[in-house]
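In this view, the complex is presented without one of its protein chains, the others remaining in place.
By written order: A and B. Residues from 1 in each chain.
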Amino acid sequence: MAPSAPQEPGLSAVPSYEEEQSQARFDALIDRDARVEPRDWMPEPYRKTLTRQVSQHAHSEIIGMQPEANWITRAPSLKRKSILMAKVQDEAGHGLYLYSAAETLGTSRDELNDQLLTGRAKYSSIFNYPARSWADMGAIGWLVDGAAIANQVPLCRASYGPYGRAMVRICKEESFHQRQGFEILLALSRGTEAQKKMAQDAINRFYEPSLMMFGPPDDQSPNSQQSMAWNIKRFSNDELRQRFVGMIAEQVKVLGMTLPDPELHYDEVKKQWIHKDLNWDEFMNVIKGNGPANSQRLERRREAHREGAWVREAATAYAAKQAQSEVA
Amino acid sequence: MKHEELDAALDSFGDALASATRVTPGNALRPEDIAVDGVAPSDEVAQYALTLGDDSLILAQRLAHWISRAPELEEDVALGNIALDILGHARSFLTYAGLAWDKSEDDLAYWREEEEFTSLWIVEQPNGHFGVTIMRQLIVSIFQHLLYQKLVSSADETLAAIAAKAVKEVDYHRDHAIQWTIRLGQGTEESAEKMRHALDILWPYVDEMFRDEAVHQRLEGIAVLPSTLRDAWQEEITAVLTDAGLQIPSTGQAMVYGRRGEHSEHLGYVLAEMQVLARKHPGASW
Partner (left out) sequence: MSQQNNWPLWEVFVRSSRGLSHVHAGSLHAPDAQMAVRNARDLYTRRNEGVSLWVVKSSDIISSDPDEKDSFFESPQGKDYRHATYYKASEGVKHL
């Protein structure tokens, strides 16, 4: 590390010798592409960035349960009902793995949950669209879980140990999510006219939002550079989006359906996929809270929290009584 | 991570990860196996299997509603596991029953009318608050545990095989309900009050579980006579309620006959929701 500049009034204190040592140790870990573990010293901005990213990710898993939970009771066959139930339940598990990782950074789940319920925390904006038809269960599995997987596979190597480990566990479980979604669409694509129409309609609605799951274009994503430098992120938003759109462009042919993007093509010169311009205004608007289902999604979480309060209290009270009687 | 590594990881995502884990589906009896390898039961045995399947189907449908609404995320996962187990039992029993009539599990679940369902009133009861759901689980899972324990020795091999898997799973459901009943019964004044209320509203549907119907009597050695489970059930639930600081309420017993197709007002709504999509697309496959 460079020697510290002379202190100017109003600026933060000069890092102490210990801090510089710690910073050097941290930098060395990152340089070696080694993992940072919870009790290691880490720079505050690193901790903050990770806490935000991991908790947003956790919130997304939890809020993301809702559009699919909406169809469990109406699933059109008992086999699909089982699969969907298992899938939604997995997402709850993913949320828990991630909260568990976030907590190792020093923020309690209670606090993280509070951030979500009071609207201070963000989550993936795609879940603020309603799941209107059964085909949405297919499109969500194929496109939304698919985009999530493309994002998450590199995160298995994130520099923060607990985050990377949570991602490994999640990725293992995700392997069936995308496939079950694709197979829902495949069944519909081989079905009646009404089923085909339902499938195409769902693909049309989820295509663009799923591409936006990778985040804003690289030139508008100010924090990405730093995250890459810290080995949290391994690929840029646009790089991952490219790869994803290339994969689904092939997969959609198996379905005999189309992607709602007449401009989509592979540019042989640039060696990359070109897709239409995405509606980032709408994206920002949904992030701000104005998506069709923002209000409903948050209220469901608040309601569950509120209605569950007496249960959590009772269990706490029981545990306290038990502890007391053991002492006595 | 290099670009090529990412490509490779994404290319083989499903396969590579599936085989790279120690995760296995296990080798338990599945509804698919029954559909393929099962020997068709007699009409009488099928009627009996249908009653067991209907109880499980309606209960699973009820429990499924909790996912994303539980008091704590860990409980979302727990209730999800229980609902999945019970749905699995329903599918096995219905698949087996259907073999007698050349019908699939889905034909039976989605295309029968309310009066053709044979479920008990207790499983049709609304979820209510968490305490009501737990009390319903306590009542039903102790019953099912005793039932499947006996069904394991049924002269009908398929019923015995389904019961052999189900009994282990229901044992866990029973434990889950017991743990919560004790915590809520002894937790706070509010939670104890809620549990007393849950007992009051559910207790009227206890007797129906133990009523012997003609179908049970005709299937000696194959079906379990519900009346033979009553004493053990009473003893077990009394012990749990005592541990929880609760008492069996003095409410009377409702004259209800779900097994004969006479259902609570709730069932119509449960079925409407469950069947709406399938019925909108007759003949479609999913």
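The working rule: a contact is a pair of C-beta atoms (placed from the backbone, for glycine too) under 8 Å apart; a residue touches a chain by one contact, two chains touch by 3 or more.
All values reported here derive from a predicted model rather than from experimental measurement.
From the options A:Arg47, A:Lys79 or A:Arg169, the residue with contact to the chain not on display is A:Arg169.
In the full complex, subunit A makes contact with the omitted chain through residues 22, 37, 39-41, 89-90, 93, 96-97, 100-101, 103, 108-110, 113-114, 117-118, 165-166, 169, 173, 305, 309, 312-313, 315-316, 318-319, 322. For subunit B, the list of residues touching the undisplayed chain reads 21-26, 72, 74, 77-78, 81, 175-176, 179, 183.
Following the convention adopted for this analysis, only the chains that are shown with their structure count from here on.
Averaging Cα coordinates per chain places subunit A and subunit B 33 Å apart.
On the side of subunit B, the complex with subunit A involves touching residues 1, 3, 6-7, 9-10, 13-14, 17-18, 20-21, 23, 31, 57, 61, 64-65, 67-77, 80-81, 83-84, 87-88, 90-91, 94, 105-106, 109-110, 129-131, 182-184, 186-188, 190-191, 194, 273-274, 276-278, 281, 283-286. On the subunit A side of its complex with subunit B, the touching residues are 62, 65-66, 69, 72-82, 85-86, 88-89, 92-93, 95-96, 99, 134, 149-150, 153-154, 157, 171-172, 175-176, 178-179, 184, 187-188, 191-192, 194-195, 234-235, 243, 247, 300, 303-304, 307-318, 321.
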